[in-house]
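What follows is a set of notes on a single structure, which appears directly below.
With one protein chain held back, the other chains of the complex are shown just where they sit.
Going in written order, the chains are labelled A and B, and every chain counts its residues from 1.
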Amino acid sequence: MRAPTFQHMPSSTLFWGVVAIVTAFVVVGFASAHHMESAGHWVTGMNNRVVWGVPHVFAVFLIVSASGALNAASLASVFGRETYKPLSRLSALMAITLLVGGLTVLVLDLGRPDRLIVAMTHYNFRSIFAWNIFLYTGFIVVVVVYLWMMFEPRMNRFVGRLGTTAFAWRLILTTGTGSIFAFLAAREAFDSAVLAPMFIAMSLSFGTALTLILSALIFSIRGDGLPTALMLNLRQLLGYFVIAVAFFVIVDHLTRLYGAEHHSLERFILLDGGIYPMLFWIGQILLGTILPAVILMQRRYKTLATTIAAALLVLVGAFCQLYVLIIGGQAFPIDIVPGFSETSGFFDGVIAEYHPSLAEFGLGMGGVGLALLTYLIATRVLAFLPTSGFDSGPSS
Amino acid sequence: MRVKVINLDRTSIASLITLSLIFLLITGAAVADVVTPEVPMGRGAQCVEPIEIMRRDHFEFIKHQRDQTVYHGIRGSKHSLAGCIDCHASKGTEGEFLPINAEGQFCQTCHTYAAVKIDCFTCHATVPD
Partner (left out) sequence: MSCKPMKKDESVSLAQHRRTFFTQAAAGVSLMALAPGVRLVELAMANSEDSLPSNDKRWGLLVDTAKCESGCDECVSACNSEHGLSGHGRPETDAQWIRKVDLKDEQTGHELSIPILCQHCEDPPCVDVCPTGASFRRADGIVLVDKHTCIGCRYCMMACPFQARSFIHEDLTGQKTHSPRGKGTVESCTLCVHRIDEDQEPACVEACREAGHDALVFGDLEDAAGPLASLSSKTATRELRPDLKLNTGVRYTSF
């Protein structure tokens, strides 16, 4: 196979139309952030019991996906899968823009976003959050250098080495993101080492789904479809990754279901917790796992349309999973005095209420918009789009 | 290693000096013309440090004191923000204290003039106890 060639995104009404739409999202995002920050967080659904809300669902989704978006590049330069080589530049670009989008949401949700400089100058190295600041910024630097090696012919010989670094880095990064929750010993919904590998599996799955969707988008903006061989390969990968996530979810719940200690938590998430069991069973399991798994495994659904549909379902499942994990995990009351039932004027012993506001969704969508906008604009600035080097048929 | 020396002839030096003098004269005149803010001093006439030093370094003093108080519990020493407010808060027509960060009051007058945002009073009391 010849080395792939690349081009800039040609200007077209369609391209600028899409840019206009995602820009609108960005504007809504910043307006929402401004509203939340000037009024204070009481205008959101977040409160003293559910301290992280929808913005964090979006932020974690984008950050986890960013790591997974690097799949295509890693497969090409670390595992030598030539099929993915045409996508490697776009894949690295996606990793950066998704991460920037996610971090922007996280920062704009802070109580004092104006003190970002404090977060950059004061570190407590016992905090996984502080470590993540380095993991995130370091990841961006590594991937930028990786991209440079890909773009600069004289540097091409280092692509493999940089690819390996980036690959190792993204695994650590996702472990770090999972550990934000896994290290919270005080809350039984989080306190579990399985979260770190589960987050890695989630990153592979969400990232591959986004690679499918965004590549299909960018190729159709240019006027041709996603090459079939590429689509079929990504499709097969996505199938495996959906199963991998399901595996960790099952192991996690089985472990908690076994002893009596976590029965009430499991009852809450799986049976009588209101919106959370609904999101879990219908959103995460049915729409986000079973349906896409069936579509992706069945030979007769091997079309671009069904594959994209499966990828979109995976994303629906992703949001439901993160919502149940992050918000459900906080809504479930902490048992401060085990053996006693607790009542107070401060919501002890009761399920915490959380009603997300529009502004929170606005901020989250703004982050997605920012990721897409930078992704699209970058394709105009540098030659990210592959023009040749595609496999002619399925490689597997 | 040789340091490169710029050689100037007499004419150049003379013109440089003349230019500097003109510049000084103009800016000097300008300084005299500038309207400096009229700051209500509250009851404070004699500050804990000379005025020139306070104008330049008050934030360094307050910041140093803030860490002493937060981390070491040292309270009531002379560079405390509470001390500034105690001394420099003015009273309104009915004898009530006016917030020190209100427009026209001690802190805000100067900060408006210098266009520097104060972050102290998001949290700190703006009138004496």
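Here is the rule we go by: a residue touches a chain if its C-beta (ideal position, glycine included) is under 8 Å from a C-beta of that chain, and two chains touch if they have at least 3 such contacts.
Here the structure is a predicted model, which is why all the values come from computation and not from measurement.
The undisplayed chain touches these shown chains across the complete complex, A, B. Considering the full assembly, A:R187 is the residue among A:H8, A:H34 or A:R187 that touches the omitted chain. Contact with the undisplayed chain is limited, among A:G40, A:P153 or A:G259, to A:G40. Summarising the interface, subunit B meets the missing chain with residues 66, 68, 70-78, 82, 85, 122-126, 128-129. What subunit A contributes to its contact with the hidden chain is residues 37, 39-42, 47-49, 51-52, 110-113, 115-116, 118-119, 122-124, 126-130, 133, 180, 183-187, 330, 334, 336-348, 353.
In this text, only the chains that are shown with their structure count from here on.
Subunit A and subunit B, compared by their mean Cα positions, are separated by 48 Å.
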